[in-house]
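The structure is given below, and queries will be raised subsequently.
A protein chain is absent from this complex, but the other protein chains hold their places.
The block that comes next holds subunit A.
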Amino acid sequence: MSMRVVTEAGQLALHYDLVVVGAGPAGLSAATEAAAAGASVLVADENLAPGGQIYRGITRNTPERQDFFGKDYWKGRAITDAFAASSVDYAAATTVWSLDAATSPLSSSPRRGEGGPKGRMRGPSGQVLPCDAPSPPCRDLLPAGEKGQAAPSHSICDSPASGEKTGVATLGLTLAGAARMVSARAVILATGAMERPMAVPGWTLPGVMSAGAAQIALKSVSGIPAGRIVLAGCGPLLYLLADQLLRAGADIAALLDTADSKQRMAALRHLPDFLLSPYVAKGLSLLLGVRRRARVISGVTELAIAGSNHAEGVRFRAGGRQDAIAADCVLLHQGIIPGINLASAAGCTIEWNDTQRAFQPWTDSHGRTSLAGVLSAGDGAGIGGAEHAAVCGRIAALAALADIGLLSSSQSAGRLAGLEKKRQTYRRGRTFLDTLYRPARQFLAPPDPDTMVCRCEEVRAGTLRQVIALGVPGPNQLKTFVRCGMGPCQGRMCASTVTEIMAEERGVSPAEIGTYRLRAPVKPLRLAELGALPQTPAAVFAVTGRTPEQHSLEEEGKNR
């Protein structure tokens, strides 16, 4: 058997055992694992081809023609090849805009309110609450390496394969301009990460992109930014991109490193673990290699992009003095954070991960979220990198199959144990990296009042601070007051900054502030698509008061 490519909504089955959202390493590995065990699987992904972020373009590129990526990139081939050889339905260029988890699990009592996470926890003002002691969200206080092990009392999911544990979830998808609802006994959210927005003055100008965007251009069309490039920000991916751009022949005027030197001390105690990790050799050679071939300026603060209709350069402070560099393209990056929109809109409990300074869906050690039948794997569940994502995808698939009764625990136990051991290896060193590269405060919560925070509705930091000072209870109310987060990106580009600014103004942890309450559709959906959805008999009855049969009898009567 091999994969079936679905190009039109009409080719989708109405029901699958498992729907996987996302075709990055996590989603592809989950789907391959589940299909091998005989499950009917749909993988829906927004991109035109499989691979997700790290392996973007992998089915189109070759090591001979695209020799600038480095060997980690080509590891993706094995994953996409195995996926292509498995019996799955693959819907590319497909957006999943809603997920309704099963409200009534078939054979067990619902997980909500059963000692596990209680649906989604909200404070009096509607914000997400980070902690509901002693239940699982408090795990986020543990170091990342221990996450998932202090599992809470899951009354129904810790004894897999004793029958069906899930009901039927419904997903809303759009492909090729048409929407469809598809049902599934289990859903794995493998929606990956996004770059943490880095709001600095001038970041909305053409000529400014995220560093990830430049990498996407390189992976998808072998494109490099024209002219002089300045990279600014922090984190390993910034250096990885600089290395790839240099190999591809780009003109890097400077790399401005905004890493906070204060974090070095904090990271030091996690150094021994990092030294044992697979990242050491690679990380060091990257850092040194880039420093050798490009001008790297450390300790950069007060970064601003100059230009009126296009980026013309950067101004910044380093080593105690102001400086400026001319540039045609500025690439910003300060790490990545989980993309939580779909999980959050579905109602998964969202928790604060203080080490990674980001919100993520709460999951147990196998990826189950707080909603029955909904699992989350890969960077969308907490940042762990590509190989970690692939292993977590497989673990989540085994857990999902056990929950829907397609695998018994004895069948999966050996395999699970092996995968969990591998996962432990890939988790090594993360806490060190997360701590070392935690962005400096001024890049999390922009101090300059003119800095645009919400790019869609064009709301600036100063406005936000003024309104917060009036005593707005949380991000959701702030949104209603000033429309911040109400544009088409639905808060993706401002949520983290809004939380950080509010936390700073109040002098509390972001965990106490929470983040936007999100709702489906998580991506704008055309009314025409919604209107053209096949109608269920129940929906027809709810709206018209008559069943479809009654309607057709009436039609027949009229035509007679």
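Just so it is clear, contacts are C-beta pairs under 8 Å (C-beta built on N, C-alpha and C of every residue); 3 or more make two chains touch, one makes a residue touch a chain; residues count from 1.
Everything below uses one rule, namely that contacts and distances are computed from a predicted model.
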From "Pyruvate synthase subunit beta", "Cell division protein", "Simple sugar transport system permease protein" or "Sarcosine oxidase subunit alpha", the hidden chain's UniProt protein name: "Sarcosine oxidase subunit alpha"
Contact with the hidden chain (one of A:178, A:213, A:287 or A:540): A:213
Candidate in contact with the missing chain, chosen from A:53, A:435 or A:451: A:53
Subunit A residues touching the omitted chain (full complex): 46-49, 53, 60, 65-66, 93, 95, 177, 194-195, 204-210, 212-213, 216-217, 220-227, 248-249, 309-310, 328-329, 339, 455-458, 487-489, 492-493, 523-524, 526, 528
